[in-house]
Structures are given as C-alpha cells and as structure tokens.
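Handing you a structure now.
Only a single protein chain was left out; the remaining protein chains are all shown in position.
Going by the order they are written in, the chains are A, B and C; count residues from 1 in each one.
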C-alpha cells in the first residue's frame, strides 16, 4: 500500500512570531468540558463492556451530551443549588449482539454518574444532577461497515494537529492544570469551572482567568477580593515560568467592586453549570487541550467517538502525535509543523485520502534533508494507528 | 475612544496556493445544521417578541439544541419513519420583565416547529418529531450586565474571519446551495441532508458529496444508481464553473454495488437524523457557511446567541464582513486577509480587547500603502457593530 | 364450558334511598380526563394500524399518560399561556412483527396531537403542548400469552358495574354533558375543564360545579360574575329535569368577591392543565363516566388498555353492560344490580374466575323468578365478550 502523503514546506512566519496570538482553554469543570468528559467516560465504559463480553470493541459513538444548566443561589459561607443540572446522553451504541442484549443505558448512566462523582467533589450527584439517556441503536449501514473488521473509516472527515506549542499556548494549558491541580490543596475555594484566555500582543501576554469560587470557603466579599489578589499573584508566579515576555493577569473581570457594591463569581459547587450555563460535546477544547484560532483546527468532537474506526477521533489525535514526533525527531531545524489527515468513508483507516504535512523551518533549512524522514514517520504512524485504540479505552489519551 | 487595532503583514503563501486544501460544508438538512437552524429561528422569534412587547431585545442565548436521531426504515418506493427524532431546546431567556411573564417556552417550541415545517417538506412534524424545551432563566449576573444597555461583551471570546474564499471553498459552498436549491425542481429525490467535502491536492479538486436520497421517488436500486450517475454529472457541470482545475466528483461513496448486492443512501425524509444521526449547535459550519481546517476558525457557536451583545455571534460575523470589505476596498493587491476580534467580558462591544488583521499581499506590495485604510475600515465597522442586530433578527445574515 | 356465575339477592336499601349520596364527574377537559382521552385515542390508533397491516390487533397497553400542567397568565379579554403543558406517553406496544418494525411512537404522538386538536379548540397544540413518548416494547411473557390467540386474561383483575343510575348520578352525568355540549353555542366562555360534584343529603341535591372560564370572551370581573349567575340558572334549569328533589347549584365556589376584591376561575384555554393542574390515566371517572364512592368501584384504568384481552378494560365495561341489560330485561322488579367479574391470569377471557351478580329488588320479589334469567343473560354476554373489541376501536364505547 502506497499511502498518499504530502510533505510541503511553508515559507512563513511561525505562529509564535506573529504579532497577535489568542489561545483559550476551558477547564475540566467548564460545561463544555463536563460534556466532553462524560462522553468519553461513557465510551470507555461501553468499550470495556464490549471487550469483556465479546472480545472486541463494538460500534458506538456517544459523542453527544447536552448539559442543561441548573439554578443556584450561592452565598458567602455556603449557598444552595436550587435546580439540578439536567444531562442528556445521546449517540448510538451496539445494543444487540446476536441474541444478547447489551445493558447500554445502565452502563452509560453509571459511567456518567461515576465520572461526576470522581471529578467534582462539591457536586451532590444524587440531588443536584438529573441524567437521562436517549442513546439509541446505530444506523444499520454504519454498523455493517464497522462490523467488517476491515477498520474502514466511518465518515468523510479529517484530523488536524500541530507542534510545538507556543509559549502562550503552553502557559494557558498549564495555568488551568495548575489551578485544577496542585493549587487545590492550598486554595480549595477555587472551583473546577476555570476558563483561561491567553492573548499575546507582540511581547505582552494577557492572561484572563475566569474561576468559579466555592462559596462555603469564603466568609464575605472582603475575603473574596483578598483571595482574588492572592490567586492573581499565584497565577502570575506560575505563568512567568513559561516565558520571558511580560505577563498580565486578570481574574474574574466581570466582578464588580464599587460604591459599596461587591459582586464576585461565586458558586456552590465550583461549576457554572449549576446556574444556567449549558454545555455540549465538541464546543470546547480540541484534542490538544486548547482552542487556537490562530492555528488550524478541526471542528470534530473527539470525545465519545468510538476509538476503533472513528477518524474524527483517531485522526485528530494522530495528527497531533505525528506533529510532535516530527518536532522531536527532526530537531531544532523545525519551527512549526502542521498535520492534516483526511479520510473518505469506506477507505481503510490506515490509508487516508491524504496525510498532509506542512513544515515551517527555522531560518534556512534544506527541506529535502527532512522531507523523506517525515514521510516515513507519517507512514509508520499511520501503519500503527490502531495502537491508539486501547490507550483511549484505558484513559491514557486526553481528548479535550 | 482609541480602539486597539493591529494590522500586520504576513509574508506567506496564501491558502489557495498551498499544496493541499480541505473544505467542508454541511447542508441545511445535516443534523448539526438542523440544530443551528432551529437555534437561530428560536432566537429570532424571541427577539421579535421582546421588541414588540418591550421595545428592545432582551437577554437570551438559545445556542443549545440537541437533535437526537430517530429510526427509520426507508425502502424504494417509500418507507417509514419508525421512531421520531427528539429535539431538546435549551439555553436561557429573559422569562420575566417586571411582573410580566414571557411565554418563552411556547414561543420557542412554535419557532422550532415552524422552522422544520418550512424547510423540510418530507418531514411530518406532527408525527416524526418530538420537541422538548428546557430553556431556563439566564444567570442573574449575565442578565444584569446585559441590562445596563451599555452593550458590554457578555463573554471573553473572539471572532475569526477571512477573505476571499478560494476556488475550492467557493465550489464547496455553491455545490451545496445548488443541490439544496435550483436542483430540487429537476431532481426532487435529492434530500436535504447533504455534506460536501472539497479536498484539493495541487491542481486537482476532489469533491465528495454525501446526499440522502428520498425513497418515495426512486423505484429500485437500478434507478438509484442511474440517478447517482446523473447527479454526478450535474454536480460536475456546476462545479467546473468555479475553477479551471481538474475536478473529480464522488457521490455517496459508502454505497455498495457488487455481487448482486446494492446498498444506497436512502431515507424517507431526505434527512439522516431520521435514522440515528444526532446533531448539535456549533459543531457544523462556521458563520461563513464552511468548515476550513486550513484556515483559522473560531469554535464559537453563533446560531442562537443573542444578536445584541454576544460577541461569539457578533465578532465572528463582523470579522468576515471586515475581511470581505477589505478585499473589496483595497483591491487586487490583497491575496488573503485574516481578521480576529477579541472581547473581554465587561468591555463595550464596540471596543474589543483587540481587533487583529493579518494581510497577505499578492507579490510586492507596500504594506504602508494599505495599513491605515484598513485600520480606518476596521474602526468604522466596529463603530457600527450594532447595525448587525436587526439584520440577524430579520434573518438576513446566515450564521451557518 | 360451565361458567362460574353467582347470582345473589341482597336485602338492603338501594343506594338512591340511602340518606347520603356522593357522585362526581370530571369533564372532558379535566387533566385526568385529558390523560384518559389521549390514552384511549392512542390505543385506537395503534389498533387500526395493526388491523390494517397484520389483520388483527396486536398486544399493547397505553394506559399510562401523565399530563404535567403548564403555567398561564389568564386575564379578562385574553391572557397568555406561559409554559406549555408536558404530556408523557408511556405503556407498551408491539414494536416488531417478524422483521417489520412498527412506527409506534410516530403513530402514538400523532394520535395524541390529533385528539387534542379535535377536542379543545382554544389550545394551540403547536405552541402550548410538548409531547414525549416513552412507550416501549411489551414484556415478553405477556406478549406470548397474548399471541396464542386463545384470548386469555393477561392479568388477575376484575370489573365492576351497576345499574340503574340514581337521579343524582344521572343529573351529574348530564350536567357535564350539557356544559360541554349544547351550552357551548350559547356560552362559549365556559371552558372544557368542568368538574361536577353531586352531593345528595336526603331530599336535597347539592350540585357543585367548577367550570374553567375562557378569558378572551369576558371583559371584566363584573361580566364574569354576571356570567356565573346566568350559568347557575341554566345549570339549575337543566338539572331539575332529572329529579323532583330540591336542587341547589353552586358554581366556582373558590371565587372571591368581597371588599372590592374579585377573583374568578379564569383560564386561557378553558383547561386547568394550562396552569399547574396535573392529570393521569385512571384517576378520574370510571367507565360509566362517574366516580361513585357510595357504590362499588374498580380501580382499574380502562382507557388505553388493549381491547382484546385486557380484562381491566373488558370486564369493567361488560359489568356495566350486563347490569344495564338485566335492568332492561328483568323490568321494574329490580331496584339495583351490582355486577363484578373476576379474571385470573391465563384463563380464557370468556371464562372468568367468577361473575358475581347481586340484586336488590323493589319490595317483595321472588328471587328465584329472575335468578335463572339473569344467569343466562350473564352467560350470553360473556360468550359474546369479544364483540366489544371493535366497538372500542371505532370509539363507540366511552371509557371515562
């Protein structure tokens, strides 16, 4: 099999050297990320069930989760969730295998509940969440395509990836990870719904953070604004490790503090979905964890898609992996790599319609020196694409 | 007010001259587009009600619609819808004005039904669709921000636009418009769910079309495959008007025709949502009608967002408008313009955090000759951003 | 087959001669009746589909409908429905016949919409109602029992009937029919949600009527109270035709008119479900159209049950039919007849566990004169029980 692989040199300024860069990350507790997280947890659970009972992963795509925000009345010292968040699971699964019926709804509801319990400790999953499942049977044609075991693409779609991350991108990614990770011990009042927006203009990086605060840890508005000051400093200290550029940090810019009026971003559970913010799969971070309007992106929702044949999942992750591997292997010559892989419904997944690589070199580099290596690397990674499947099932590959 | 406007020259190959281009358009009957269309129809209906009763558009964001596919049994000559499609409306609206309560659910359900009836004539809206609304009251803070009338951005977000469209993009866009427009008279069996994927590799454009066929117009598999041949020729004839490059057309590539087995892409209603395909707002076309992984894109769902202050809607449309206007006014010197506009929650919408323009010129052009004109154009369009509002309400601006 | 038929004489005062009698009828627009009406319409539609496609009625029981009231803001001259009523269809149907799938959800949703459109003309079915269907597949065992064609009882259950109706009962029944029938031309402002309670104490019958008024026909509170006076007189004029006893009529007794305060029972659609009143199948009228706590009653919900084998439906209707036929055939000797028919799951429906008749005679009558006739009549009616089936399908037998 001769794969259609295109390796092209681009003569242009790499993204980090352009005047403006915008990068966003929605944290794990953002409603869109909650939807993504549930969708992927549901897919993992189904996959495990299928493997256990039938020896292989059967067709499913649970990449449709709608989070309909509830209502809450946060207040300093501890408020109330007034109306539960409603979560609708949809998508398709293999619901019957021969004469066996698969308890797919029970599996998926359980997976969703477990995911929420595990990740969001201020959420009372028994009282504050209603979960409904309208997951149905897959359309027959798709199921047949899938069942041939030839691992054919089940959609005409594409994946997009790039490497390396710019300073701004690295900073945005790690700011959220810091806030939802290490910082929690020191500042438990910082909730899970965190949105980080990095906006670099020339040599200044503006880091705008929206962080839902958990009301029960904060006694009053004064304490709230003190906490914000402390948080701002910690975010800044963390951020400057990723750059030499000037960093300006803004926290919860919609807060009001004037004329004796003080309104902060307070929540009961640390999640804005408790009070009217909706979310759905595929509207948040791309598979590299970021939203990057100054870079090429795919619109595909990866979370919840089946990890065996859905190119919307596989090709996006593989594109990023290939881009990173090229940077790693080809070394310092490379300023930026963009990878796109395009499927066509019915083609084997390891033989895409095209795998297209665009390379921007640092200074004067002879493209021909790298072109063949890159070609071979892409060829190899495509040949091993199915190695990704079990990594998804085991939760080793983040998809948002 | 001195707006922060950045106009930067990029020295790089314009997109249409790169080796590979991928462009996709989901037609009006694709489940993601159905979700977008309903979301926007719902916003328009609410806006009109608010204007009629309160003189201005009140806060709402109905950019959350989940389409859960039904089940069907299409067959040559006419099949059956077996299970209705379920459509969940969510998002927020202003539900109370002083002591008045707004019949927001009735308005929104009616708007959704009317939209479906108007656009998809093979769909029996009474029998084959169930609509539920979980639209709720907006979170109080957002409502307050909105109600100040200062027209402040209600989110930290950004818009992205570019111009001009490449040949491939123009061809993809117009192929779908042709199939869902003029062609319908000649070939009524071509349904509404059409997906067009354009993949240009150097000087060859591959146009892959997936078009749901309406079963009642087709007597048997032979006729189906004859129709496909006819359709292929018509698509090709139409496509070559947009390019001198070689065009290859593929129709319904997942069809099977071998060994006496013949499986086509047949539907009862011309929409794949009838049989298991789900959709949701914001996962399909960007506001320019395309998905363009070789271009910068925003992840924002525009459809359903309020047309007064939601920068996710306004800035995306305005970015494209600015890009097009620059190309129109600055003439042939310009090969490609990229525009991004970044908000920060709480800032006036006509004073974004930054409006960034990147220009690629054709050949050797003196950037300084255009830079100021462009700056002024951007400044002017931002000053008049609110002119867009009523155009959205009247349905004059497409958002997907 | 020797049927187990018990015919017993009771020496007791017939119900109409006891000191107190209470009789209630929920009109066609009462939420419980709306649920009943939809359930039965759904069963009729399914039955017709099964007959048309498979030559006989297949298993189904759609006797579960939950009407969740909406919200409204009625006002004199015409108000608004604020939130749609939500209607959940559940129950079971035969969803697959061999390899055919039955479009049961589409059929049932359509039947529900059509029923509402046909009966309640102030209801905007497109805007003010949301219908969901969770009708599922029947449990396998019941389906098998049913499919044997032996017409075996699918439940251990019983039916109850009596005759003749007392004056109070006749009056209550006909008052509602009058208000929801003939009167509508003269007084269109009288809505569909009417509840009539007859309470006889010795020789006085208190007739308490709650009637939702349609706001758009009434200009102000004065007109409302005038209409009530007019209505009271018309109800009285109608009622006295059924009795020589004293009749006192009360209309909308929860209204307030004092100290300049005037609160009437106003609705937009003539139905209280528009504003918070819920309903469900089987909680309203028995199959004779009445609720009669001074008589024996069955708890079975007849509406929506399958008309072929469900004894909860067949036996209740047959018991009343038998009671009426006995009164008709045995003549003036009989003061009161009570009939109960008891099934046992698995027995043929025409051979119940017992059919028990209790007779109260007028004065001194020789029981033995009638006993055998009655026995034979019961035997005959049981033998012809299946004649009822098509009468249900054609809507000729009211079930609530």
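The working rule: contacts are C-beta pairs under 8 Å (C-beta built on N, C-alpha and C of every residue); 3 or more make two chains touch, one makes a residue touch a chain.
Quick caveat, the model's predicted, so the values are computed rather than measured.
Peer 1: If I'm reading the header right, one chain is hidden. Which shown chains does it touch across the whole complex?
Peer 2: A, C
Peer 1: Taking the entire complex into account, which one of A:31, A:69, A:84 or A:264 touches the absent chain?
Peer 2: Spelled out, the listed residue whose C-beta touches the missing chain is A:84.
Peer 1: With the missing chain put back, one of A:39, A:107 or A:153 would touch it. Which one?
Peer 2: A:107
Peer 1: Taking the entire complex into account, which one of C:108, C:280, C:306 or C:324 touches the absent chain?
Peer 2: Going through C:108, C:280, C:306 or C:324 one by one, C:280 is the residue touching the chain not shown.
Peer 1: List the residues of chain A that touch the chain left out of this view.
Peer 2: Residues 70-71, 73, 80-84, 86, 101-103, 105-107, 109-110, 113-114, 124, 126-128, 130-133 of chain A touch the chain that is not shown.
Peer 1: Can you list, in ascending order, the chain C residues touching the missing chain?
Peer 2: Residues 4, 6, 8, 10-13, 18-20, 22, 24, 64, 66, 68-69, 71, 83, 86, 88, 90-92, 134, 136-142, 145, 156, 158, 160, 195, 197, 199, 201, 206, 208, 210, 250, 253-254, 263, 265, 272, 275-278, 280-284, 286, 291, 293-299, 301, 340, 342, 344-346, 353-354, 356, 358 of chain C touch the chain that is not shown.
What we mean here is this: only the chains that are shown with their structure count from here on.
Peer 1: Touching chain A and chain B alike: which chains?
Peer 2: Chains touching both chain A and chain B: none.
Peer 1: Of all the chains shown, whose C-alpha centre falls nearest the centre of every protein C-alpha atom combined?
Peer 2: Of all chains shown, the one whose C-alpha centroid lies nearest the global centroid is B.
Peer 1: Taking each chain's centre as the mean of its C-alpha atoms, give the chain farthest from chain B.
Peer 2: C
Peer 1: Find the geometric centre of each of chain B and chain C from their Cα atoms only, then give the gap between the two centres in Å, rounded to an integer.
Peer 2: The separation of the two C-alpha centroids amounts to 51 Å.
Peer 1: Whole-Å distance, chain A centre to chain C centre, using C-alpha means?
Peer 2: Centres of chain A and chain C (C-alpha means) sit 55 Å apart.
Peer 1: Mind pulling the chain C residues that touch 2 or more other chains?
Peer 2: Expected reply: no residues.
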